[in-house]
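All protein chains but one are shown at their positions in the complex.
Let's turn to subunit A:
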């Protein structure tokens, strides 16, 4: 078999490394959590209220770190602004900076408006630097009259409504980056943006559910099971879509049996057999699909429901990570000679190594922690009940 393996000499290197796995993963988490916020603020799903604010802050924290993996990946990171200063209109990638900027400004504005009443109250309560900070964040306005709050509500609804297409573009675009590479048969499919988008929603909602349950458990606060149940229902819907499209992609090509299929077949059944079929499909997709069915269709005790909701969220987070890995790294294992596969060995201390990944993955949580000190994540007292 080895004698038949031929990789083009330049294809021995995997140029898009783990940072490019992390980048769509982070933006995916942003997208998914934003969808939860949109369900509450735009579509009026009242049961999601307890995590509506958390979803927004979570999205902002992760979005603020989403560009770091890209910077780490660039050969010349000091030239990154060229992407916005001298963008090439024919390139999908040149949109990255603009889409990212629009998204972060929009989500930032939504957070400020959603939190305005709370920030005004905190401004009156706090002293020193925090008071100045709250004054800046409230844009020096303490107006909490019913009229101004009603105006806020309308603006929030409008901004979140704009946010839905922005979030869709933010992640659909990432999928298109891969889907638009005709040279790689495992990437070039119009389904790629759709698959990325739905799996983004899955990962974001899963992350929210898991973080919500874990944070409440650690801080010994009660979990709103009704809210978690709604999340799990939405999660199940998005996951059915995501998984169906992932499988449709493989199935339709294996049925068409074109050259495309023959190229990708060897990859999926060869180097990616364990990471794709065993881990991504069976363990992390079929199993959670059954669990989600059980959670959604049967009446379960709250404690059981909470445990399995957290478990299924964890598995789905892994599923999406594996999917990103199999697309990004897996897709590059196949040489463009279509006659062989290269190998990828992650390094620990490389610029794009495991340690750097751990640091970058921890960063959004640190940002989230700092932000939680400024923007209280949970509604309290009358706010929660009103």
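What we mean here is this: a residue touches a chain if its C-beta (ideal position, glycine included) is under 8 Å from a C-beta of that chain, and two chains touch if they have at least 3 such contacts; residues count from 1.
Everything below uses one rule, namely that contacts and distances are computed from a predicted model.
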{"item": "Undisplayed chain, where the name is taken from the UniProt record, one of \"Sugar-binding protein\", \"Anti-sigma factor\", \"Cytochrome c oxidase subunit 2\" or \"4Fe-4S dicluster domain-containing protein\"", "value": "\"4Fe-4S dicluster domain-containing protein\""}
{"item": "Touch with the omitted chain, as defined above, among A:4, A:129, A:218 or A:297", "value": "A:4"}
{"item": "Per the touch definition above, residue among A:168, A:338 or A:372 touching the missing chain", "value": "A:338"}
{"item": "Residue in contact with the excluded chain [from A:42, A:130, A:181 or A:283]", "value": "A:181"}
{"item": "Where the unshown chain meets subunit A, residue by residue", "value": "2-4, 6, 8-13, 15-16, 73-77, 79-80, 82-83, 86-88, 90-94, 96, 177, 180-184, 332, 335-339"}
